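In this view, the complex is presented without one of its protein chains, the others remaining in place.
Per-chain residue numbering starts at 1, and chain names A, B, C, D and E are given in the order in which the chains are listed.
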Amino acid sequence: MATKSIPVVSLSQMAHGQEADMFLLMTAKEELTTRDGKPYFKIGFRDAAREVSFPIWGDSPWAEECRRQWTPGAHYKVRAVYRDTSYGPQLEIRKIRETVDADAADGFDSTAFLPQSRFNPQEMFAELLAIARGEITDAALCELVVSLLEGNRDALLLLPAATRNHHAFVGGYLEHVLSVTKTCVFLAAKYDDYYPDLQPRLNKSVLIAGAILHDIGKLREIQWQPGAAEYTAEGRLVGHILQGRDIVREAAAGRGLDPEVLLRLEHIIISHQRLPEWGSPKPPMTPEALLVHYADDIDAKYHMMFVALRDDANPGPMTSKKNQLYQQIYRGPLAP
Amino acid sequence: MATKSIPVVSLSQMAHGQEADMFLLMTAKEELTTRDGKPYFKIGFRDAAREVSFPIWGDSPWAEECRRQWTPGAHYKVRAVYRDTSYGPQLEIRKIRETVDADAADGFDSTAFLPQSRFNPQEMFAELLAIARGEITDAALCELVVSLLEGNRDALLLLPAATRNHHAFVGGYLEHVLSVTKTCVFLAAKYDDYYPDLQPRLNKSVLIAGAILHDIGKLREIQWQPGAAEYTAEGRLVGHILQGRDIVREAAAGRGLDPEVLLRLEHIIISHQRLPEWGSPKPPMTPEALLVHYADDIDAKYHMMFVALRDDANPGPMTSKKNQLYQQIYRGPLAP
Amino acid sequence: MATKSIPVVSLSQMAHGQEADMFLLMTAKEELTTRDGKPYFKIGFRDAAREVSFPIWGDSPWAEECRRQWTPGAHYKVRAVYRDTSYGPQLEIRKIRETVDADAADGFDSTAFLPQSRFNPQEMFAELLAIARGEITDAALCELVVSLLEGNRDALLLLPAATRNHHAFVGGYLEHVLSVTKTCVFLAAKYDDYYPDLQPRLNKSVLIAGAILHDIGKLREIQWQPGAAEYTAEGRLVGHILQGRDIVREAAAGRGLDPEVLLRLEHIIISHQRLPEWGSPKPPMTPEALLVHYADDIDAKYHMMFVALRDDANPGPMTSKKNQLYQQIYRGPLAP
Amino acid sequence: MATKSIPVVSLSQMAHGQEADMFLLMTAKEELTTRDGKPYFKIGFRDAAREVSFPIWGDSPWAEECRRQWTPGAHYKVRAVYRDTSYGPQLEIRKIRETVDADAADGFDSTAFLPQSRFNPQEMFAELLAIARGEITDAALCELVVSLLEGNRDALLLLPAATRNHHAFVGGYLEHVLSVTKTCVFLAAKYDDYYPDLQPRLNKSVLIAGAILHDIGKLREIQWQPGAAEYTAEGRLVGHILQGRDIVREAAAGRGLDPEVLLRLEHIIISHQRLPEWGSPKPPMTPEALLVHYADDIDAKYHMMFVALRDDANPGPMTSKKNQLYQQIYRGPLAP
Amino acid sequence: MATKSIPVVSLSQMAHGQEADMFLLMTAKEELTTRDGKPYFKIGFRDAAREVSFPIWGDSPWAEECRRQWTPGAHYKVRAVYRDTSYGPQLEIRKIRETVDADAADGFDSTAFLPQSRFNPQEMFAELLAIARGEITDAALCELVVSLLEGNRDALLLLPAATRNHHAFVGGYLEHVLSVTKTCVFLAAKYDDYYPDLQPRLNKSVLIAGAILHDIGKLREIQWQPGAAEYTAEGRLVGHILQGRDIVREAAAGRGLDPEVLLRLEHIIISHQRLPEWGSPKPPMTPEALLVHYADDIDAKYHMMFVALRDDANPGPMTSKKNQLYQQIYRGPLAP
Partner (left out) sequence: MATKSIPVVSLSQMAHGQEADMFLLMTAKEELTTRDGKPYFKIGFRDAAREVSFPIWGDSPWAEECRRQWTPGAHYKVRAVYRDTSYGPQLEIRKIRETVDADAADGFDSTAFLPQSRFNPQEMFAELLAIARGEITDAALCELVVSLLEGNRDALLLLPAATRNHHAFVGGYLEHVLSVTKTCVFLAAKYDDYYPDLQPRLNKSVLIAGAILHDIGKLREIQWQPGAAEYTAEGRLVGHILQGRDIVREAAAGRGLDPEVLLRLEHIIISHQRLPEWGSPKPPMTPEALLVHYADDIDAKYHMMFVALRDDANPGPMTSKKNQLYQQIYRGPLAP
């Protein structure tokens, strides 16, 4: 009864010293040791806008339950006191249990604990579909692409573009693919105009289909679940490049696709990372594959630069080299 | 009538100045230019034991027919005078036409124009099948391998291991695969003995199946025909490593194979060349894949060294670097 | 008098056996030796649409004059018999002299002997200027760019993008720079839209100025003259990347440009080839530099692929590897 | 007297809270500092089956003696209380002194503190000797190999294959060399059978001698003592590859060995790591050297994979990349 | 008044437990966290001969002032108790303020807090100037060099050769440049003697000028101030190699220097690090540039080896690999 009287508040609204019930996504449970050998678990919780991270020491009353039951990626209803300490924001846990269906009545929504793409996934999906329908003039190919998009709608709306944390936002896959596709629409128009005598002529249908499907293998490579996107075993042993080609070949079976078109599409998928050491067994050997590779590469690198500029804590006009580009980025003179 | 009276002899038995009818495989038709600009075709013919190569000049009576009709890889009935000249052995062509079915009556056999493996393909095939049946104890996997071998029997008996000339011998594929497989049988026994506590234990069935099937994609990568093995377009754009995995996955459909077994088998195929720059999108990540890679690599390199020692014309104790290993090989002191 | 009666015709209109006067650009004079040691000069002439190449032997009546006076890159009035021989199209020279100003009266125009960009240089120049004026909102920077364009107008209208023959077409520089700039206009709009919170925000003025000026150093690196673009000594010892920065710094002196803007612009120029082994002492460290690099790289590689598909003589669905991308390109199945 | 009454027990049999005398090998004494600057020594002790590691703080009564006298690699008689703490198993030392000869009476045996090869060194040595005698048909060479083995018997029985801890097991050298030699016996038979026309024919005597002696330089490269195998200065400055060749040349002096045989044997030793960056000044340039290289490489890599699978603590189906192969290994699905 | 009675002593003369006033350079203020999450500042102070480093904890009375005001690179008058603790030498601060001009009266000298070159900067400067005047026989070039040296005298007397701490000694730039120049004087004499027929002959004036000016760009690349040499933004985005060429070109304007001489001098500067990945956009393409590169490279590497041998704490005859050469150095057998 007593527990009823305590309101469920969001982590990001807690104040120092406040005790409340919260719905939280557990994001980390790492077994660590202090330098002088004392073991503890580093536990992380988050909601969409705030993260906390604190130790559960071996002699904590929660130590045993933590070790045996707590699972990163699961959601919990936690009653705790929130404190801003010199160790950063922390929770002093009073009660904890996994969420249950009935928690929905109290406002629990499992999709609300992760950062989101700044763009609406539904709208991005609709825009991608519209491009597919408008730009892919080869009817069988258009159908193939549309059916793959629609058949995987739910997963694609949520999928991140990669497993690393900074990409782990809902809709990341769509955001990236839509961006790559738009660049390809631009480049297709431009270069077809520049080189009308290219032999054979640039195949816009194949190009746009390739842009939309270049990363489709991530559906199989990544085992996605809130807070814990992980590579599948097949993802590690085979890889999204080959898996993406599988998805396309399986979907193409019996559709009467021109074999030449299918071959060029498969080639875009397997060559889109260009270098063998980046995972592509073949380099781009067609104009379509070349354009998809570049559109993909720009988008990834520009995002990395954005993240580096956003997240780097280095003082001064340069970031550190600790970012995904492994180099310093120039931020410019500091505001006075 | 008159042509009947001239006997059909084999190229390798012709003497200087002799005129005769021969059945020949055309191995080359190259359009070249002398250094001062005079164009000609360099034409090559061969039977199993001798090759000739000579120019058809632009003003030859055969020039027009040569340019328009002669095709490397086709067989011809040629009447010609054979001459040992200071330019090497040559033919002075009197008559030439493509072979026809009826030529079989005169002894024409289209498989008899290429160098052969020193081992009998039928026997190698039988030995490989026996190993599959004896060593692959996983019944579904054994069936898969046997059915792939038997279903492609005719092609496998003939297939070379690669398209370069020195490997273009009938049965080259079987010779290589059988050798790799035998090494794997040896290594499986030895290392399973050494590391009985490997976790999980070495899967001999998967290992032997992988050894037998590691190059199976060459069935699709190489368009094989006498005298002119060529890469298919799909072979160039996708590659035998991915194509081999396709063949296995297609054959495995509906056989009830353990998915874990299939995954490990696929992984052997795609990782068997180990490095991305050699075409493998993933490195060997299982003990089975590691052993197949090495057994394959030794066999290829040893063959290259054999060929280098056999074919190098460099005088002295070292070969030149112009061989497939791109290095000098030591031949030893010259016999006195 | 007699010479007046022979008409001046263009090389591309000559028929076998015809004798005529032609205005020609000498494109090659190479001192060679046949394999058995006989020396000769290989001479090339061209007009905008046809090339001829033939030997001048050591015992030719032209041998002495050829050796001492003929100069590749110079224009000649040549009276010759044109012949289609088995050695290709050739000229049998009767008279030859360098062109003189008076030849203009007979239709000689020194700019008409080289392949031209398919686009009109005047229009491309105007378009580039319009983009500079429309997109560079920083007034001082806009003025700098416009003044550099206008101040080098004549050279830029003619300059090729590089010295290799296949790029040696009039207007090649403008064609490439305009294409890069348009891609940057597109990418600037798109990514500024995607990342309005980039810190600091994408500087479109700097980006477009960088796109327009990234190769400006070629004005000093390449000594350009019809038929014989050559690197200057300074081009070899210092390079167009540093020279381009010099041009910009010299032009910027006294214009009151924001030093931060100038620094970012210089950085685009010196980093636009990204890797040190490609000539860039620094990698792109700003979002603007990153985008210019990619827009430049796509345009160069796409052009190389176009040229490879256009020029490759390899039969079959794949080109050879002898192109600027050092890889095979897929041409597709041959037309039936 | 009192000390007599406390039994000497092995570390691996101690229970929580028990006080006893133990014979222990000191395996580590590292001077460290906690993150906030407090200095301590991290001390390790082990017997064949258990290791303990704990700090001696700067204010410990043992601090001074620890700093000045304790030596990794030495054996100690230690009286201590054993405790399983949240910091792992620890010892609270009561008394400690280096072992003396008289301790043998109480069961002290200095060879019993390290992990052992799973195979009996005596038997491995005998088997290697038998192979040498059976397979090396060149009498002078056989004698050379046998004399080197027998002359270094004691050292070879103990030598590890390398200095890193995980290889620091008694008999590791013999285990590796025997495995390599057996693979070479197999490959020699197989490839001599495949290529009876190799010119010159495969020299099995040289091959087997090379397999047995390829790592013999480790006798000089590694200063081996229980718990602390270390590279000698000459090992660092010259390396086991050159030192191994020295050993063979010194032993060959005056034996009437065929110089050609000696040269091929030296070449196997110096080329067995194949690449210059792995320490081989020359690549394998003979068939014998090629086979020894591969047999050695397989054995090392397979062992690394075994160790990675055995020791990796990463949860899930893949190991981490923190192993000697610097890559993930697939462990397979977790048992239910 | 009371503070007057406490003497100002140097840090290096303090004894355990002594309290005194000191003038100190703050060398570090790093925000860190203990492994279990407790935040603190790691503060460093030094004078020319001793360094101390200790934590200011979050709950220290100095915490707030430390966070907000203390600045590495600034000088402070500090009253503190000095203690040799198990955490190393530490200060317990009683009073602290930035130094003021009036402190000079008490002996404060801001140049006295950093390690110094072992050679007198004034003398090195004079020696360099003398070499310039004696060896550069091209008058205009000699003037250019002398004017650049004299015009930057004050900065050059202090400048370190690089920003990393171990090079951060007063006069480091001069020490390095003088050494490089002397080697070039030697090599110039020797090789001009060896190859008097070099075409064109070695230009000693250019060579010596290049040696003296090769690193002159560091004047702009490094923002130098006591204890905190930092790269400028332009240093990061453009680099000292290009900046050095700028300095020379700006200084050369209007001096009537032979353009060929200036070009060769610029080339020395931009090529002196030889490889593009080390920052040189062009490799040395003249004999003068080749010699400056080597003289520079030897001097840098020899210094690194000296520092590695001086600073490495690894016991035994080899240093660790943690030095600027990333390799072990041989120290020799330990003294008995």
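Just so it is clear, a residue touches a chain if its C-beta (ideal position, glycine included) is under 8 Å from a C-beta of that chain, and two chains touch if they have at least 3 such contacts.
Bear in mind that the values here come from a model prediction, so they are computed numbers and not experimental data.
Engineer: Just list which of the chains on display the missing one touches.
Structural biologist: B, C, D, E
Engineer: Using the touch definition from the top, which of C:Ile93, C:Leu237 or C:Leu290 touches the missing chain?
Structural biologist: C:Leu237
Engineer: Just to verify: which one of C:Gly58, C:Gly107 or C:Gly316 makes contact with the chain not shown?
Structural biologist: Checking the options C:Gly58, C:Gly107 or C:Gly316, the one contacting the hidden chain is C:Gly58.
Engineer: Sort through B:Phe54, B:Tyr173 or B:Tyr302 and give me the one touching the missing partner chain.
Structural biologist: In the complete complex, the chain left out is touched by residue B:Phe54.
Engineer: Could you tell me which of E:Pro200, E:Gly256 or E:Pro315 touches the chain that is not displayed?
Structural biologist: E:Pro200
Engineer: Quick one: which of E:Lys38, E:Arg249 or E:Arg331 touches the chain that's been left out?
Structural biologist: In the full complex, the listed residue that touches the missing chain is E:Arg331.
Engineer: In the whole complex, what residues of chain B lie against the chain that is missing from view?
Structural biologist: Chain B touches the missing chain through residues 32, 34-35, 40, 54-55, 86-88, 316-318, 328, 330, 332-333.
Engineer: At which residues does chain E meet the chain that is not included here?
Structural biologist: 179, 182-183, 186-187, 190-191, 194-195, 197-200, 260, 264, 267, 283, 285-287, 290-291, 294, 297-298, 301-302, 305-306, 309-310, 318, 327-333
Engineer: Of the residues in chain D, which ones touch the absent chain?
Structural biologist: 233-234, 236-239, 241-242, 245-246, 249, 263-264, 266-267, 270, 275-282, 285-286
The rule is short, and it goes like this: only the chains that are shown with their structure count from here on.
Engineer: If we look at chain A and chain C, which chains touch each of them?
Structural biologist: B, E
Engineer: Report which of B-D and B-C is connected by more C-beta pairs in contact.
Structural biologist: B-D
Engineer: List the centre-to-centre spacing of chain D and chain E in whole Å, with centres computed as mean CA coordinates.
Structural biologist: 45
Engineer: For chain D, jot down the residues that touch at least 2 other chains.
Structural biologist: 35, 318, 328, 330, 332-333
Engineer: What pairs of chains are touching here?
Structural biologist: A-B, A-C, A-D, A-E, B-C, B-D, C-E, D-E
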